[in-house]
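If you scroll down you'll find the structure; I have some questions about it.
Shown here: the complex without one of its protein chains, the others still in place.
Entry: subunit A
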Amino acid sequence: MASSWSLIKRSRTLIHHKKKLAFLGIGSAPTFSSSSSSPFMKRPCAASAPYINNHFRFLRRFEFTKAEAAQLELQHYVTDDDDNNQVIDFPGGKVAFTSEMRFISESIQKRVPCYRVLDDNGMPMKYSNYVQISKEMAVKMYSDMVTLQTMDSIFYEVQRQGRISFYLTSMGEEAVNIASAAALSFDDVILPQYREPGVLLWRGFTLQQFVDQLFGNTSDLGKGRQMPIHYGSNKHNYFTVSSPIATQLPQAVGAAYSLKIDGKSACAVTYCGDGGTSEGDFHAGLNFAAVMDAPVIFICRNNGWAISTPVEEQFRSDGVVVKGQAYGIWSIRVDGNDALAVYSAVHTAREIAIKEKRPVLIEALTYRVGHHSTSDDSTKYRPIDEIEYWKMERNPVNRFKRWVERNGWWSDHNESELRSSVRKQLMQAIQVAEKAQKPPLSDLFNDVYDRLPSNLEEQERLLREIVKKHPEDYPSDVPL
């Protein structure tokens, strides 16, 4: 089941970075092909190219010499149109020159194709290439997708009933959440945006723990410090959700760099939405990841909407996948509602990131079925039938279910049992969480610094004095 490939070693200097595409094709492993159109590539690279065994040392900027520059390959830059092989030498490497003034079009004629394994009915497509999964894996994946779906609908209602202050759902993105988590190892560190609770669920965060965070009670791992859905757990290698968009992208590169220095066989995985790619941090993160050779996977959930901003108003590029090449990063576009495709892509990306110590960008095309959050009513800016269509016909959970059922691994009985059991557990967890105490007063002051500083000690002391003096002003059900 292991996928294998061989990457032609690339030449690398501080200022010039040119990718050679790889081929593989052993067994059922996915292939990287040069079929994605690129303005420069008129001839695919042959495995027998003369440069295959050249591997250049990392050259420091000031040591770059003409001799070393001469070793850089030209072949890629030469097209059938050019008569001569003359090149110009500039910082950044040699480029072929052309007498034809031709602007690169703002978009290629054909959009980058999207990798998918199952069709809309959950049937594996003809000639589909994917990483096989076992029955146990498939059943766990499906169960977690159902659990996530159920969590979302119940918690959303709980917010609507006024019992929690806020919630945001991952509806429509269950496959991205669960399948990506399933393809990773527990050692991989996750830096989420905020629509990836499924990853934490996969890793074993209990329903009770989720609910405790939502209610901000004394059992909350976050000690009631944050709004709902800002989960975090060191034990599960899932960094606490932070609200500002895309800040986790360069941070993931830092974490990946640290993993590399530590020599760990693990990578950093970070998520963002289509909107997040507009932030400066997206540029900084991807650029840096490439320059630093950081083992990080960027998974962009392109779900079509950033609150009310549709992707047409977010960027004018062909989605997010094309941006990867601009930074010198391996990229792939994947059907985010196809659990098997997501699994295969993430599984392979992980191997690339760790073995080759380089970043990978995955654009998972999907659709945000729910509103942005409980503070949003998306029917105000998009048609209801569009939402319904994606909720019913393009539902990733149902699609995967058909595949699992067809393999004989799931039945209607399993289905009803699972759904009612999850519902029951959730209801119970909510009851427990709601009745639980709120965090104590001391949690107001600790963790600002590693150790409580004297000014906060004093403020706490003063506060307790006041509470003692005026107990009627202090809520009786909050411990001190």
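A few remarks follow.
Following the convention adopted for this analysis, a contact is a pair of C-beta atoms (placed from the backbone, for glycine too) under 8 Å apart; a residue touches a chain by one contact, two chains touch by 3 or more; residues count from 1.
Just so we're on the same page, contacts and distances are computed from a predicted model.
Name of the non-displayed chain as stated in its UniProt record, restricted to "Glutathione transferase", "S-type anion channel SLAH1", "Mediator of RNA polymerase II transcription subunit 8" or "Pyruvate dehydrogenase E1 component subunit beta": "Pyruvate dehydrogenase E1 component subunit beta".
Of the listed positions A:N129, A:N287 or A:N398, the one in contact with the omitted chain in the full complex is A:N287.
Note that of A:R111, A:R225, A:K438 or A:R464, the residue touching the chain absent from this view is A:R225. For the chain left out of this panel, the touching residue among A:I88, A:I261 or A:I384 is A:I261.
As for the chain not pictured, it touches subunit A at residues 58, 60-62, 189, 191, 220-223, 225-226, 230, 232-234, 239-240, 242-244, 247-259, 261, 268, 280-281, 283-285, 287-288, 291-292, 443, 446-450, 453-455.
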